[in-house]
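Input: one structure, supplied below.
Note that one protein chain of the assembly has been removed; the remaining protein chains are unaltered in position.
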Amino acid sequence: MMGFQIIVLWSDVLIWLLVAAGMGVGVLIAKNPPLLSAWRRVGASRVGMASAVVLIAFALIGLVDSLHYRSQLESKPGQPVVYSVEVLSLLDALVTPLRTRNEKTYSEPFATRLYAKETIDVPGKGTVRDYPRLKYGGIHLGEREDEVAADVAMTAFRAAVLAFLGWLAVAGVVAQIVARDGSGWQKIWRGETVFAWNALLIMLGLILLIAVPLFALSTQYHVFGTDKVGQDVLYQILKSVRTGLIIGLVTTLVMLPMAVLLGIVAGYFRGWVDDVIQYVYTVLSSIPGVLLIAAAVLMMQVVIDTHPQWFSTSAERADLRLLALCFILGITSWTGLCRLLRGETLKLRELEYIQAAQAFGVSNWRIIVRHILPNLMHIVIIALVMDFSGLVLAEAVLSYVGIGVDPSMTSFGTMINSARMELGREPVVWWSLAAAFTAMFILVLAANLFADAVRDAFDPRAA
Amino acid sequence: MLTVKNLRLGFTAGRQTLAAVDGISFAISKGETFALLGESGCGKSVTAQGIMRLLPAAGRVLTGSVQLDGEELLALPEADMRRIRGGRMAMIFQEPATSLNPVLTVGRQIGEVLERHRNLRGEAATERMLELLRQVGIADPERRLGEYPFQLSGGMKQRVMIAMALAGNPQLLIADEPTTALDVTIQAQILDLLARLQAERGMGMLLITHDLGVVARMAHRIGVMYAGELVEVASREEFFTRPRHPYTQALFAALPEVSRRGLKLTTIPGQVPSLSAMPAGCRFADRCAHVMPQCRTVSPDWREVGTGHVVRCHWTGEAADVETIGHAITELNIEPGRPFLEMNQLKVHFPIRRGLFQRTVGHVRAVDGVSMAISAGRTLALVGESGCGKTTVGKALLQLIKPTDGSVKLGGGELVGMTPKRLRAARRHMQMVFQDPFASLNPRMRVGEIIAEGMTVLTLKVDANAQREAVAALLKQVGLPDEAAGRYPHEFSGGQRQRIAIARALAVQPELLICDEPTSALDVSVQAQILNLLKSLQEELGVAYLFITHNFAVVEYLAHDVAVMYLGRIVEQGRAEEVLRSPKHPYTQALLSAVPVPRLEAHTSVIRLPGETPSPANPPQGCHFHPRCPQAMAVCRQNYPETSTVSPTHTVNCHLIG
Partner (left out) sequence: MLAYIVRRLLYAIPILIGVNLITFALFFVVNTPDDMARMQLGVKRVTPEAIEKWKVERGYDKPLLINAEATGMATVTDTVFFQKSARMFVGDFGRAEDGRDIAREISARMGPSLAIALPTFILGLFVTVTFALTLAFFRATAFDFWGVVLCVAMMSISGLFYIIGGQYLISKVWRLVPISGFGDGLDAWRFLILPVLIGVVSGIGSSARWYRTIFLEEVGKDYVRTARAKGLPETVVFFRHVLRNALIPILTGIVVVIPLLFMGSLLTESFFGIPGLGSYTIDAINAQDFAVVRSMVFIGSVLYIVGLILTDISYTLVDPRIRFE
């Protein structure tokens, strides 16, 4: 058993803090009936629950990918312990075959041979130009390369049966939870439950039916093919999820405190405080977002490049750059929420319950905390979920332009960026782009649908 | 002319359809005004929308028939219905402010109707529009045609709405609470106008209202609605002399009036049943004073009790002998003692900023030199129309708005300019109850927390247990159950919320409660409950009220002293009986005469004020009231009248008296 050293990256800290905060908020919500009833409305929305399942699946991948370590290098006894410079995550450990079984270059999904002809030595025939056999893809078939289709179908079928049985077990437990007397099953499928269990279970079934066969196959084949340097595309997709999640969540959380505080203060106190805050956000929002981000990222790059001594591993450097990007995105995007909250506070402060509090001489800060903030929470929650999808999309564009995450960090943007010319090749290499776009589409679509469900449940006008 | 038979209208909610109007029938003949009377949520507006086939998206016509001159409207194709809508049948709505399109001119909006239904365009249309505007009493119609709704006052907007409705020469006019959003003097103008137009044109009119006074002024026949059903239909005389349904009788008995001073008002216990839980028998059974066993099981049939007077009730008794319970203390017992709150020349001016550098170019004189005194345990009613500054006075007293000038003395201490710290201590002596029970309670706080907030801040009951007990005692005092403390405001009805708001104010044991229109958002029966509560609290606690209102019935019932405000100044004040019985100021006289009285013998001498209240940014020279005053003299145009004393307690600002 090799030793290892746990590495805690800054983004890991933030992401686990987020999980903790999410649980804390959950407890608070459970104690607060108005908020709880709003979340119940989200729970009753079929689309909302189906998309929530997808989002949770993505979040699990991201969380497993947020536990980092460095493995111990083999060293002679007596010598100091040395750890590998490569920082790995729990996800890397779980999918070691995907990470390590690299081919030489491009190969199609489920291929057994490379996508480019090479000169190979065939014993007895001399050198020929042919598609060389892959080192790992479909190697268990040996000479029976023409049986790929049958083998894939068989493996997929077995895995699907397994997935279905697993799903039945979960659904059975849920039915028991819904109603102890055994009528739970009927209630769920007739849509008689308040919580949208049926949508949740259907989506869970779909995910299991797709994911389990996919992973069963991925041990034997490159299910999404390999890229230019022979890396498995499925592995890249899995690694991209964490990047997308961090950009989408941390950014909003970075800007939230500032937007909330300044927005409320401006709206509540008005006068010169309002003038100053309005001036600041008008100036910041006057600079077109992309350009401000470009300028800030350029400057951040200079800082990082001129201080190499700050980082012991490249993972740390990439991680810090990712967080810096979150901060930059946050600083450029807080103005919208701030303006919204200011306007809403202006309306709230004229309401009679605020005046009633003022009539008791309740201090301004106490009014803000007890009366104004709780009545703005729905806007904050809506903003949080609405921004997520936009930020995931923005990351792809920024990374493509070259002002996104570190090129060494896998993300949807860097995947697309490195595959940008592949459609121009003859013959076409389509799988990297297709996989990246599809994965991103599913994540963003789920986020958008969930955001809609949340907005409908929280927006008082919709009710 | 219009016959409605067994009309059922419902709303779809999920998979269910709930009937909001459940089988009503009535008819309106030419030149007749039929009033649909009922409290909020009884389905009267839905009925009007159903007749026009203008139900909102979730609304459905379930069964029934609506015939206009024998033509079945519910069966007409939409295109034909459009020809009738705005043509033979027109409608005016409650909120003139939002019912006109803000970005189209008045002329355009009236012209549309002429083009659609009268085929008039160009010159002819303009001619007709000018004629219509003149008919509805709009001065300078040429100019008004080119103006946008935001340039018109509220009363003028409603006149434009009426002109628009008349443009298609309708046989039937549906007026849905046409004056509810308007001030009492403007209401009188609009009601006169509607009555005149109806008489001239021989139109049928369906008037929808909750106001018995409006009914008495306008209606020929009346239908009372309750929970989606008609419960009583009677001619005007029958209705006001012999109301038969217990609900109708309760509505009359709940009205605050001068004759009921010192008596508890009759209230209707409970609430209107919700659409999803309609009782099987009589829908009023749960709240009825004369309920019998059969009421719970059998829905009563129509029963004729007089000529043209039918009622749906099992109870065959005559008028109910309303139990008259007196309040323990009447005003006779409270002698005006030493005033403990005095305001002197109180002024609140808001700057108007204009131009390039937002310089102050003038002031809105919301409150312009108001002097009043309130004695312990008495009720001072501050009366006036919207925009006269009465609410601002209340807020300035509490220092919620900083007064520009003048003084407010509480027990000898000057509040204006007091440091925030000392002001906090002074705040426990007076508190406020606000108008809108839905906006005055924080929806995210429990009722217990809401009530306790004042105690916490003013450190009256720091101990959690003592606080809890105090909250329970307060809830009991305002007639709410103990467990209300743990619930959230949205679980309560409007009247219950107003009780919570009163409990919150009482929590710091103030000597003065400023009540800003506390019942204007409530139905009559609920209003009676709140008024009873306020009176009994005054008996128990000896708390004084500054009662800010526009409702004279409430003033007559409740007030010991009255002050009448016009454009930021008090024009007349004195004992209630002095001001109400022998008003000296022409404005007070006009206000009193404009109030529609819910009795047959209402119209004796009627003073109608022309025009509307001018803007407080630019009050008229001399006496503020002279442009509308029927008795204005030359001197009124030049000087603001001094205060003249009619009796030791009665003062008036008018040249007629001075």
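Annotations for the structure displayed:
We just call them A and B in the order they show up, numbering each chain from 1.
Throughout what follows, contacts are C-beta pairs under 8 Å (C-beta built on N, C-alpha and C of every residue); 3 or more make two chains touch, one makes a residue touch a chain.
On a predicted model such as this, the values are computed, not experimentally measured, just so you know.
Although it is not drawn, the missing chain touches A, B when the whole complex is taken into account. Summary of contacts with the chain left out: across A:Ser37, A:Thr127, A:Gln176 or A:Thr282, the touching residue is A:Thr282. Only one of B:Gly50, B:Gly86 or B:Pro178 touches the absent chain when the whole complex is considered: B:Gly86. Checked against the hidden chain, the listed residues A:Leu134, A:Ala396, A:Met409 or A:Ala435 yield one contact partner: A:Ala396. Across A:Leu134, A:Ala196, A:Val233 or A:Met440, the residue that sits in touch with the chain not pictured is A:Met440. With the whole complex as reference, residues 52, 54, 57, 79, 81-87, 90-91, 93, 95, 98-104, 112-113, 116-117, 148, 150-151, 161, 164, 168, 354-358 of chain B touch the missing chain. Touching the omitted chain from chain A are residues 279-280, 282-284, 286-288, 290-292, 294-296, 298-299, 301-303, 305-306, 389, 393, 396-397, 400-403, 412, 416, 420, 423-424, 428, 433, 437, 440-441, 444-445, 447-449, 452.
Simple rule for what comes next: only the chains that are shown with their structure count from here on.
Chain A and chain B have centres, each the mean of its CA atoms, that are 55 Å apart.
Only residues 32-34, 351-353, 355-363, 366, 370-371, 374-375 of chain A touch chain B when the two sit together in their complex. By the touch rule above, chain B contacts chain A in their complex via residues 395, 398, 400, 420, 423-424, 427, 431-432, 434-436, 439-445, 450, 453-454, 457-458, 488, 490, 501, 504-505, 508.
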